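Of the protein chains in this complex, all but one are displayed in their positions.
Entry: chain A
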Amino acid sequence: MQITLTVNGEDRALDVDPRVTLLDALREHLNLTGSKKGCDHGQCGACTILLNGRRINACLSLAVMHDGDEITTIEGLGQPGNLSPLQAAFVQNDGYQCGYCTPGQIMSAKGMLAELDMGWPSNVSADLTDIPDLTRTEIRERMSGNLCRCSAYPGICQAIEDAATEEGMTKREAAE
């Protein structure tokens, strides 16, 4: 089937079988291999991308369902020499070891911070009607869909805190 995806700001025409997931379309058809395939079943978060600005698991989505949609992948966030604040903060804080989960972590963090900016509550927010703060507890809960086999979690959390602070997001104290 013929579809067009706007990937990292560029229109990309594709001819795909309906079975092709959005993840495989990005990796195999468009050669954007930054998004990773960990589990292929929505469990690990390695394939996280932004779909029309929101984070989703690209492995649990069919490319044909996204004709006309806007996709942002790690390649679109920043490139070597021109890293986004989140990417730079992951480098500075050793927010990885093998790096396999990293693109998914960063894209998820990007989407997560936007959700926080919109005032979305989480399961650990004490008051649902309050504007949530970027505490360590909130970050951990909101990032629980991204697994890291190397367990680089302390660096990941620190990187997200740093990048958010740099972008001027409020931060009260880290709860632990």
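The rule is simple: a contact is a pair of C-beta atoms (placed from the backbone, for glycine too) under 8 Å apart; a residue touches a chain by one contact, two chains touch by 3 or more; residues count from 1.
Here, contacts and distances are computed from a predicted model.
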Review point. Out of "Xanthine dehydrogenase family protein subunit M", "Ion-translocating oxidoreductase complex subunit C", "Aromatic ring-hydroxylating dioxygenase subunit alpha" or "Phosphate transport system permease protein", what name does the UniProt record list for the absent chain?
Key: "Xanthine dehydrogenase family protein subunit M"
Study note, to complete from the structure: Given A:Asn8, A:Ser35 or A:Thr48, the correct residue touching the omitted chain is A:Thr48
Review point. Touching the left-out chain: which of A:Thr21, A:Gln87 or A:Thr135?
Key: A:Thr21
Revision key, fill the gap. Touch assignment to the omitted chain, from A:Ile56, A:Leu77, A:Cys101 or A:Leu134, lands on A:Ile56
Revision key, fill the gap. Omitted-chain footprint on chain A covers residues 1, 17-19, 21, 40-42, 45, 48, 51, 54-57, 60-62, 64-65, 67, 108, 111-112, 115, 118-123, 125, 128-129, 140-145
